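Note that this complex is displayed minus one protein chain, with the remaining chains in position.
Right after this comes chain A.
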Amino acid sequence: MNIEIAGENSLIIYFSEHASPQVSAQVQKSSRLLQNVLADVLVDVVPSYASLLIIYDPLLTDNFYVLSTINRTLSDSSTAIVETGKVVTLPVYYSTESGADLERIALHSKLSVDEVIDIHQQSEYRVYAIGFAPGFAYLGEVDARIAMPRLATPRLKVPLGAVAIADRQTAVYPAESPGGWNIIGLCPQRMFDPKATPTMPVEVGDTVKFKAVSRSKFIALGGVI
């Protein structure tokens, strides 16, 4: 573990140089512990793949206190928490109609379109981080056989609900936005709804599974093509 100053009101804790489910679990556990012990001075936290950004109020405390609290809290192994991430299954309408890049991925990986769809559903994906846009969850890791580099020229419009792949990451676009990920299908489940409780169906540390649905089921679930 390595802790660096980020700014006048923040410290960043690096747990590893590489992402893995174990490191992610450590980030998640540390995030919960620190949110408890720093509650009085904490402004926000940003968990990511292998790091945790801690933002505090510098008019209520200082770097020295936060740093020593982090060290004390995270070195005490007796406060272990069993991780309780939930499993969320997201329906996906995979097709060449809803997944503009499916055929290109199949060609690239020397597989059939159906094989690409099958392989994407076989893995369980961990929510490593949420960011980029409200509700955008970074999910990993995609099976190496269907990993695909980002588009050289990002699309100006990726549709709401697009299920996409970038390298070994996958995600569901929470809103229509520009983006360079490879689209393989559409998910009717809203990933970010400011009026819903909870706002997002997933949080960092959860596990996501994808399950293929037909075009008609997709529409019945509220999907739009």
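Quick notes on this one:
As a working rule, contacts are C-beta pairs under 8 Å (C-beta built on N, C-alpha and C of every residue); 3 or more make two chains touch, one makes a residue touch a chain; residues count from 1.
Assume contacts and distances are computed from a predicted model.
You can't see one chain of this complex, but its UniProt record names it "Biotin-dependent carboxyltransferase family protein", from the set "Cytochrome b561 bacterial/Ni-hydrogenase domain-containing protein", "Sugar ABC transporter permease", "Aerotolerance regulator N-terminal domain-containing protein" or "Biotin-dependent carboxyltransferase family protein". Across A:Leu53, A:Leu151 or A:Ala212, the residue that sits in touch with the chain not pictured is A:Leu53. Residue-wise, the contact with the chain that is not shown comes from A:Ile12, picked out of A:Ile12, A:Val37 or A:Val88. Screening A:Ala164, A:Ile184 or A:Met200 for touch with the missing chain picks out A:Met200. Among A:Glu4, A:Asp76, A:Glu97 or A:Asp114, the one in contact with the hidden chain is A:Glu4. Residues of chain A that touch the chain left out of the display are 4-10, 12, 17-19, 43-53, 55, 58-59, 62-63, 129-136, 138, 174-175, 192, 194, 199-200, 203-204.
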